[in-house]
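Removed from the display is one protein chain of the complex; every other protein chain stays in position.
Chains: A, B and C, in written order; residue numbering restarts at 1 for each.
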Amino acid sequence: MSVEADVLSNPPLIPPRITMADVTADVLRPIEKPGKLWYLGMSISLAALLFGVWAVAMQQIHGVGVWGLRNPVMWAFDITNFVFWIGIGHAGTLISAILFLLRQRWRTSINRSAEAMTIFAVMTAGLFPLIHLGRTWYAYWLIPYPNERLLWVNFRSPLLWDVFAVSTYLTISLCFWYQGLVPDLASVRDRTTSKLKKLIFGIFSLGWTGSARDWNHYEKAYLLLAALSTPLVLSVHSIVSFDFAVSLLPGWHTTIFPPYFVAGAIFSGFAMAMTLLVVLRRVFRLEEYIGIYHLEMMNKIILVTSWMVGYAYMTEAFTAWYSENPYERFTFWNRAFGPFAWAYWIMVTCNFFIPQLFWFQRARRHILTMFIVSIFVNIGMWFERFTIIVTSLHRDFLPASWDTYAPTIYEIGMTVGSFGFFMTFFFLFARFLPSLSLAEVKGVLVNPSGKKAHQPAEAVHG
Amino acid sequence: MSENGNGKKQLRYWVSLEDYSGDPAVEKTRQEEFYSKPESVMDELDRGGTAFSRRDMLKLAGVAAVFAAAGCARKPVERIIPYVNQPEEIIPGVPVWYASTCGECPAGCGVLVKTREARPIKIEGNPDHPVNAGKLCARGQASVLNLYDPDRLRQPVKLSRPGGMKQEATWRQADSDIAQSLKAAGGKVRLLTGTIHGPARKRLVADFLASFPGSRHITYDAVSEEEIRAAQEVCYGEAVLPRYRFDKADVLVLLGGDPLAGSFSPVEFARGFAAGRKVKDGSMSKVISFEPVLSLTGSSADLHYQVKPEDLVKVALGLASELVVIQGRSAFAGNAAAISALRPYSAATVEKEVGLPEGSIKATTAELWSARGKSLVYAGGMVAKDRSALGLEIAVNFLNSALENEGVSVDGTFSPSNQSQGSFADVLDLIADMRAGRVEVLIISGANPVYSLPSSVGFTEALQRVKKVVYLGDRVDETGELCDYVLPITHPLESWGDAEPQKGVFSLMQPALRPIFDSRSWEDSLFAFARTAKAGVLGNFTGTFQDYLKSVWQKEIYTRYNLAGSFEDFWKNALRRGVFSVRNEDDAATPRRFKIEALAQIRRPGKVDAPYRLSLWAGGIQQDGRQQNNAWLLETPDPVSKITWDNFVSVAPKTAETLGLSESDVVKLSVGGVDAEIPVHIQPGMHPEVLAVAVGWGRKKVGRYGDSVGTNAFGWGKIEKNRLLTSALPVEISKTGKTNQLASVQAHHVMEGRPVVQEATLAEYRENPKAGHPEHKEELISMWKPHEYKAEKWGMAIDLNACIGCNACVVACQSENNVPTVGRDQVARGREMHWIRIDRYYSGEPENPEVLHQPMLCQHCDNAPCETVCPTLATTHSADGLNQQIYNRCVGTRYCSNNCPYKVRRFNFYQYTHFYDEPGQSPLELVLNPDVTVRTRGIMEKCTFCVQRIREGRERAKELGKPLADGDIVTACQQTCPAEAIVFGDLNNPESRVAQMAKEPRGYRVLDVLNTHPAITYLTKIRNREKAEEV
Amino acid sequence: MAKAVTGAVVGIFDDPQTLLKAGKAARERGFKNLDAYMPYFVHGINEALGLKRSWVPWATLLAGVTGGSLGFLFQAWTSAVDWPLNVGGKPFVSWPAFIPITFETTVLFAGVTTLLALFAACRLPQRNPKILDSRVTDDHFALVVPITGTGAEEERFLKDAGALDVKKV
Partner (left out) sequence: MGRKWQVTLIVLAVLGYGGWVIAELNTNVGYAPEQPLPFSHKIHAGDNKIPCLYCHAPAEKGRHATVPPMNVCMGCHKSVAVTKENVIKLAAAYKADSAIAWVRVHALPDFTYFSHRWHLAKGVACQTCHGPVETMDKIVQVQKLNMGWCVDCHRQNKASIECITCHN
């Protein structure tokens, strides 16, 4: 089995002494017995989730009025969170699909958790379009189903595109993730001694046997799903950006938005994946599988995408100036120097200035540094969405309708709760499912059987 | 409304009204059989009852909340309770209109009351009425809400004084007790009322006084114009209140007056004022204002000069001096008395002393002289009421006479006004009498002296010396709680009455429904007292006030004017039309001779020895505070400051800087030892040495909405030589360190150079009718072919020159479209629900800005950005060009609002309709218009161009078998606009007024660069000035 | 003529390279219907065992085309035929606005079909899968050689090819 180019220029992805059996044992260990840290993390997540449930319950009972929204700021934390989580949900599929297509083998250690992260992030994101509705109980009206009113929906509305994009993305990500899980579930099934687990994993592994014929179809389907997911992942955030780009609000109505949003999504997704992986490898002692090399590769991507969003900030400002459109110009001036300038500068600092640390290899390879930077990027990307939404809305065309915005405890609760929701799922995933792709990791082992210790594997195919 | 052949509204009239006998049994059945809420119906159902004694209720469509929207379970059981005997004139679902007179202030505007199933739901101006010609102010529009005020007194109350222990009383008990006191008083009876001017009402008061010989009637208006009348007496020999003809003034000079708001005939003045402001054949009126504050009228002025209140008289004298002494013009040129009186006030001196720009007096004089006979100098209002108020009015009279306006734009002989007759001196006499024990019975009606008199006059203390105080009012308010009896009076919509606002204009008030509560009109109460006392003429009169009214009209109008036809025909016609005018509108007044010796009465203007002086002012929304429990009005923004739910002290920006004050800081104002705390509003356009506070706020006992809202500024009034001074009061201002966030509906006040309100000077306009529009560099293109509008395409045109910013349209829309009020806290959070708002911008220097008012409502864009983004198709375009909002399809994404460049969409953040239909609010829900859906929480709403009125107009046309004509359909805002700034109609009909206006070179569409194709055309604001810099 | 298959012999390997070599050798020796069991996809096994190309991509293509056309036609039909409404002055068939959803339905149909096709191709789910050896989902590989005779030949072959363990099933 080959690691090809990687082997030439880089140390092996995974220490050569690791065998296939080690992989199975190490990765499945948490499933057998979680550690104390897991319980701690889970409790914090549940507490945050509970706060969010309370906040959302109050909002649903009393109305959107409990939030700080007002005319003209009709969206703020709700849609900020939505876009933020959708963005987070991008790294997973990107790592899985695009890096798969690009044959980036270092993805194998992180793609499973990244995919899980995608799914949980999209689930979290998907809550916000529901929560933010004035009448959540009619959310199903956004679905074009035949009904007694004979009414359809407005296919011209970007919100409807969102409905399709997000649900498609969630479905396809689930398919992709699940397909990846099937062989691993079979591994658990064949390994566990517990009857119950055997039954459950037996059901979910669908009776996978690992036959070469099945693997033949499997590989093809995986490739196809990866190929479908790649434009999909790009389309989803493009469509989310259409929510803004298709409107006519200065600061929203921008053609740069689709690539800018996609880059931002990858950026934030990688940052979030970084945050999680740093924790995950520590909590589940997977340092050998998720090595510094993996993290460094991710940091390089963070650096690149940081420049992409930084470039987008500059382009936006330049276009506004160059357009001579007074509304557009004002909006960007207002972002940088208006009442919400603090949010803008948090965004620029966190997203552009701080990641520049990754020019230095020492920073790229230093766990604490990368952890802190990733947190900053998460914060910065949240504020990017906040800046786009709130600063554009609060001062638009008619100065008489200008106003301000301040969040309430319910919006903060909802936001904290969304992290709780996401983390709860992630901890459950790490506890009950193999957090690394066994099959794929085994595929990149230097010495799968452990027989020819410390020798590079021999290439079978070019 | 039913139709006769010519398509005009045919008015029904009230046929009979049950006798108010005061008999307990009758009273009881009346209470029982009157309105009930659906809730109470359900209660009885729950108790197993099936039979009801509800004669007047069929169904309150629209009242029941829209809870049945899409439940999966069986719908809640609904009951239908039919009439036992259906009144002939009622067809369920078809409105019935009554003509009446607005009872909210003595201006006496005529109204048409729209009732549905016997409940008034909307008030509109009566087009046949000579005073208001179909238009109404915000207060008039809001008065229908007062009818259903849940805090109205529901039965007679007896109080023990002092201490105010309340207990219920019966009418019989109260009447006999009061009658006894009246009989025993031996003429020591006083009747204290507001201005009363109907022939029958005046006769009733006279008869009542005659029934108890020795008794007296005192008229008291909290906001009065008595200086005008006093000056008229000095100058022309008779204490009349002239009818000011703003429509005849090509040049209008204002000296501290605010005729368009808070004055004695605001609708009439606004009509006349706006008529002159409209550009016709390249000309329009010119308005120059000299004032200490930025009043609503001043906000429309072409030139605005800031003058301290005590200096107004100097300006007036300076103008007169310039005209007569320097330029030697007018009939008074060379008059020695005039010259000697005016010589000290040369323009240069005045300009220097007062701080006016050089040449301003001369220029103003020149404008006035060039328009002599077609101009008007006006002063009045609370802001002008300082020590020299009388002198100011005399000087103004002199100017009007010198400018040959007397008899033209000042009508003191032909049809003078009766609209303000209060006399403060009389009130002081009354108080002296009360103190001296010369008053045994005091009956108060239509006045709230305990609230509106400064405590220094000692009315409250004097009240304790009166044996029996009877308050005829609709609630136990500040005055009521210090009386022996509070007898609930009917609302004007439940009452008979009459008015003669101007000589020869007789206006009739008739009830549109029977009293909701156990109440009695004040007239009937006077009857009952006299009858129970068996005293005088009234004691022998057997009928009700309705019969009395009819008999007085027969004698004093029908017989007096020798009218043709039978009296019954005359009466029916009067009821149908609501008004009978003997005034021939073509007749002119005769100019009176100005007594030149009057000039000698102008006292040498004094100086106010204080760094700041306080001016009180009466606005057009709260005026004297009698409607302070009206939530619609509380939430109507003050037209200039845009602040709701509070009053404030206005401070010039420079002054705020000097004193270190910022918006909403609470300061303590101290005037002659009277202290009160009040939040600060930084008001551009104020004179820097003047602080201003509106009266009409700070009531303590008015009800759930108005209690303790704001600060009572009447308390700062100062008594000097039997006169009440409300301006130029030396004031100390000190910070308290507290803040009280004012609930403003507008947070940003300048246009940031955007072409939102486009303006030009008259000179520029004459040169280029398109002046003021920004030049488009390129044509707007579209990817798509526009949709065709085959039949009508509704549109609107708004003349920014005419709009005075008064907010009448806001309240009219609220009333028509069931727009809820949201309360101070929600307004402060930017969630007011008004479908139409008036954006007010300042331009120029903050010290003396120009003001622009722009009504902003849904623009019904052809390419509506809101529609494209709605995922559920809750907002789409109709075939007649309306941007329709389907509430029950809305899920509340709020995306439409985000994408609306005009931000005219309103979101129901909470269940705001609880304002109307929460159980404790009963009977407020009866005000809801059953033709308009009540919106629930979580949905978006906005202006519909009054789609229900469009439908009604269509159905009317269909009924008559005629095509829709221009003007058949008017929106609520257009209907009430006193300035007639709003025109609605079919843009596809080239003959329609709206299509004509849309084509005018002045026409422009707001934000048209966005290619939204709004259906609303605005006409450029034209300033009547030569050059832009001449401010 | 191929003889009837009477069973199979399974050889367990612990190294992918050995497996590949064994597979190749088995095919060269003329064994038919070979199969292998692996914990992960070992590149080259298709060629080694002579497996056919998967048909799954055809299903994906078909579903994608169907999804896209249905998506677009559905939008056009509801917006322009069933109940045409003037939305923001746009034409009833605002085709540019329909592109995003057309794309999404394409991907949705194609993606879901891919997974379903995979299941169909692998005959999943199976109630009682034949698990040859629990180690093949962990760290071992298995080569399955169907037997047409006694099976001795196959057994021997596997042992020779380096199988750790050979058993008959």
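Everything below uses one rule, namely that a residue touches a chain if its C-beta (ideal position, glycine included) is under 8 Å from a C-beta of that chain, and two chains touch if they have at least 3 such contacts.
All of these numbers come straight from a predicted model, not from anything done at the bench.
Colleague: Which is it among B:N888, B:Q921, B:N988 or B:N1011 that touches the chain not included here?
Modeller: The one listed residue touching the chain not shown is B:N888.
Colleague: Counting contacts across the full complex, list the positions on chain B that touch the omitted chain.
Modeller: Touching the chain left out of view, chain B contributes residues 33, 41, 45, 49-55, 58-59, 61-62, 64-66, 68-72, 74-75, 77-86, 91-94, 876, 878-879, 882, 884, 886-889, 931-934, 944, 947-948, 951, 955, 958.
Colleague: Footprint of the hidden chain on chain A, which residues?
Modeller: Missing-chain contacts on chain A: residues 147-151.
Note that only the chains that are shown with their structure count from here on.
Colleague: Given the two chain pairs B-C and A-C, which is bridged by the higher number of C-beta pairs in contact?
Modeller: Between the two chain pairs, A-C has more contacting C-beta pairs.
Colleague: I'd like the Å distance between the centres of chain A and chain B, where a centre is the mean of that chain's Cα atoms.
Modeller: Here chain A and chain B have centroids separated by 59 Å.
Colleague: Measuring from the mean C-alpha position of chain A to the mean C-alpha position of chain C, what distance in angstrom results?
Modeller: About 28 Å, centre to centre.
Colleague: Listing for chain C: what residues touch at least two other chains?
Modeller: 87-88, 90, 94, 97
Colleague: At which residue positions does chain B touch at least two other chains?
Modeller: Residues 865, 867-868, 870, 873 of chain B each touch two or more of the other chains.
Colleague: Sort out for me which residues of chain A touch chain B in the complex.
Modeller: Touching chain B from chain A are residues 62-65, 68-75, 129, 132-135, 138-139, 141-142, 151-154, 156-160, 163, 243, 246-249, 326-327, 330, 393, 395-404.
Colleague: Using the touch rule from the top, collect the residues of chain B that touch chain C in their complex.
Modeller: My answer: residues 784-787, 861-868, 870, 873, 876-879, 1013.
Colleague: Within the complex, which stretch of chain C touches chain B?
Modeller: For this pair, the touching residues of chain C are 85-91, 94, 97.
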